[in-house]
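Take a look at subunit A:
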Amino acid sequence: MIMPERIKHEPLDSKDAKRPKAEIHLIKDQCKGCGYCIEFCPKKVFEESTEINARGVHPPKVVDEDKCILCDFCTTVCPDFAVFVVERKDSEDKKT
Partner candidate 1 sequence: MTQQTLEHPYSKYLRQGMIPHIWCPGCGNGVVLNAFVHAVDELQLDLDKLVVVSGIGCIGRIAGYTNTDSFHTTHGRALAFASGVKLANPELEVVVVSGDGDLFAIGGNHFIHAARRNMGIKVICANNFNYGMTGGQQGPTTPLDSVTTTSPYGNIEHPFNLVHLAAASGAVYVARWTTLHVRRLTQSIKKALQKKGFCFIEAISACPEIYGRYNNMRSGLEIMEWFKRASVVESFSDPAKAEITPDRIAVGEFVDVEKLSYEKLLHEKISKINEKAMEQVG
Partner candidate 2 sequence: MTGKRALLSGVHFLNGDVACAEGAIAAGCRFFGGYPITPATEIAEHLSQRMPEFGGIYIQMEDEIASMAAVIGASYSGLKAMTATSGPGFSLMQENIGLAVMTETPCVVVDIMRGGPSTGQPTLPGQQDVMQAKWGSHGDYGIVALSPSSVQEMFDLTIEAFNLAETYRLPVLLMGDEIVAHMWERVVIPAPDKIKTVNRKKPTVSRDEYLPFKPDEDLVPPMACFGEGYRFHATGLTHDEHGFPKTSSSEVQAKLVRRLCEKIGRNADKIIRVEEVMLDDAEVVVVAYGIVARAALSAVRKARAAGINAGLLRLVTLWPFPEKHVAKVARKVKAIVVPEMNCGQLVREVERAAKETPVYFISKLGEDPHTPMEILEVIRRNC
């Protein structure tokens, strides 16, 4: 299906849109180093860190928390409940 032209235009109120900001929490010692969050985050927010956690693996580290779009994929795909994302309460951000 070909994308209709009108959808490609920027919405009129785009300058007033508020994008929620994310707060990413890592329970580092619970991570077993499977790499799912790093690999499958659509915005590539994570990267393998160099530190070693209590389990002897490299947990992820957040590269840029601002890129997170709160899709919740990492929260649900993590087999060990070692990462979760919540909306930052004071989030007020104008879309650029």
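Behind the choice of candidates: all candidates are chains of the complex that A comes from, given by their letters.
In this text, a contact is a pair of C-beta atoms (placed from the backbone, for glycine too) under 8 Å apart; a residue touches a chain by one contact, two chains touch by 3 or more; residues count from 1.
Fair warning: this is a prediction, and the values are worked out from it, not measured in the lab.
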Identity of the candidate that touches subunit A (this complex; choices 1 or 2): 1
Residue ranges of subunit A in contact with candidate 1 within the complex: 23-28, 30, 32-36, 39-40, 57, 61-62, 65, 72-73, 75-81, 84, 86
